[in-house]
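Worksheet: one structure, shown below.
All protein chains but one are shown in place.
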Amino acid sequence: MQNNPPILEVRDLLKTFGAVVAAKDINVDISKGEVVGIIGANGAGKTCFVNMVTGYLAPTEGSIKFEGKELIGLETRKITHAGISRSFQVSQVFHSMTVSENLMIALAIANNKGAQALSLMDTPELRRQLDGVLDRYKLEDHKDSTVSALAQGVRKLLDIAMAVVSKPRILLLDEPTSGISVEEKFDFMDIVMGALKEDGVTVLFVEHDMEIVARYVNRVLAFYQGEIIADMPPKKALADKKVQEFVIGKEHHKKKK
Amino acid sequence: MVGGSVVEAALTILLDGLQFSSYLFIVSAGLTIIFGVMKILNVAHGSFYAWGAYTAAFFIGKFSDMGLPDAMGFLIIIAAAIIVGVILGFIIEQGILKYMYHRDEVLIVLATFGLFLVLEDIILIAFGTDPYFAYQPMALLDAVEMGGIVRDVYGLTLIGVAALVAVGCWWLLNKTKWGTLLKAVIFDREVGIAMGINVPLVYTLTFIGGAILGGLGGAYIAPTISVAPGLGTEVIVLSFAVVVVGGMGSIAGAAIGSLIIGILRAIAVHELPQVELFVVFAVMAVVLVFRPEGLFAPAKPRKI
Partner (left out) sequence: MFNDKTAKFILLAGLVLCIGGAFAPNWIVNQFMFGFARALAILGLMVLWRTGLVSFGHAFYFGLGAYAVAILDIELGVTDVFLRLLAGAVVAGTAGFLVGFIMRNYRDIFFAMLNTAISMVLFGIVVKTESLGSTDGFAISMSTILGFAPESKYPLFVIITLIGLTSALLVNFYLKTTVGKLTTAIRDNEIRVEYLGFSVAHAIHLKYTISTILAGGAGALMAMSLGQVDPESMINWTVSGELVFVTILSGPGNVIAPFIGSLVFEVLRTYAFELAPQAWQLIMGATFLTIIFFVPGGIWSLLEKLGGKKNAK
């Protein structure tokens, strides 16, 4: 694994909002096929990191390279075209449309770039792809429901499914299990991670739930006040003093409140 | 003499501009307050202006026919603004807008456009299509000579009224408890609710207050013009230009916007009449392109 050139190289990333430092001295290499868990207390800078990798926020300083190509300065859609996708902490879907319509649009855009955007959207080929996605993400039962009427968990699945149809090589998931009940969370993650493993996607996911982290990732990045304070395998990370104090301790504190 | 005439021309432009700015400001202040607090871009505001003008002109004429002293005109102007503002403001806010607050901002604009059409015609039904002339208060105040030019005093008092409105708004917003509450609602409606403010009441009062200002603009200008159909149509786009230039929701912005547009228009009227309307909207478009939030946009809460 170490021998391959990294698929994502992050160098000296800095992001400030006035006096708030949301990211500082971030240096990470991600290899192809890794499943990385990003942990950290509220406001640690996790979402900010995801936003910068996907071009939604411009870093104050630093460089992010994907397969050797600089991403800084590219718009989000160019980064999507390059092969990086994401899901959102709060689902970003088309709330007045049905699940099928949401996915059809996602599929159509993934298939038709540029001038092809003027070709018909609803084709038999697209329908076939739609059925495939509905099947893999267990969304068949909801395909004709309007999003605003869906349960939180289904919305999250849809959010992730929409991110995946462009066949990204890196997928960033921002708190995939937030808003999902304790009983369902493993089933949910099994669906998602199973589908992603089939495609060999490199996954980075932000997560507050340490059980999920322990079960699905092979590497942990712990954020504290915009900095990475630990970068190690999950077993070691969860036992780490610093991580316990600045991440897990804070999580417990949060849960009690 | 030549030098004198240049000074006179400049003074005329300045005073014309100030007068024009003043009435624009009175009307736009109402529009911008309503927008600032309620996020409603109220097209029907033009009708408040027209209603104020018609009501004042009608009663000034009536009182004069009855042989009452012309000085009553000033009372009538103020009464007309208040009556129009309270009645129309209350009916519209409670009867229609109240049910729209959860809807899209643009849809509310459209609803106020529907209201505008309705109110324009009720004016015609109530007052007929013949123009009204209510020159009495203006005749009463006579004219003065200043710097070599003759101005009617009534027009100059308009500047005073605008200044009073500006100071009044400033005082209300910055020096009273009411103003503090209002500013909380302006900054963020949710914060206002969380602070225990009776937001529905604030909305109703704000709308009535804004409507009174709209009516006052019309009532005060009535003696200087022929009050005829279509008054509100022109005023509403002009006030849109003013609040857009100044920054929607800002009183200081409305003042600056009125000054810029009023004085530019006065210059155009005197020096290049062909561009009189063009400059106003060109400035509006340019500001929207380069500073869409206006020159004096109020601070916004961060939503993410």
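To keep things simple, chains are lettered A and B as they appear, and every chain counts its residues starting from 1.
We take it that a residue touches a chain if its C-beta (ideal position, glycine included) is under 8 Å from a C-beta of that chain, and two chains touch if they have at least 3 such contacts.
Owing to the predicted nature of the structure, the values given are computational and were not obtained by experimental measurement.
Screening B:Ala71, B:Leu107 or B:Ala194 against the full complex identifies B:Leu107 as the residue touching the chain left out.
Among A:Ala23, A:Val36, A:Met52 or A:Ala108, only A:Ala108 touches the chain left out of the display.
From the set B:Ala10, B:Ala71, B:Ile91 or B:Leu124, the residue in touch with the chain omitted from the display is B:Leu124, counting the whole complex. On the side of chain B, the interface with the absent chain consists of residues 41, 43, 96, 99, 104-107, 109-111, 113-122, 124-125, 129, 233, 237, 240-241, 244, 248, 273-282, 284-285, 288-289, 292, using the contact rule stated above.
Where chain A meets the chain that is not shown, the touching residues are 54, 56, 75-77, 80-81, 85-86, 92-97, 104-106, 108-110, 112-113, 116-122, 162-163, 166.
Operating definition for what follows: only the chains that are shown with their structure count from here on.
Note: centroid distance chain A to chain B, computed from Cα atoms, is 51 Å.
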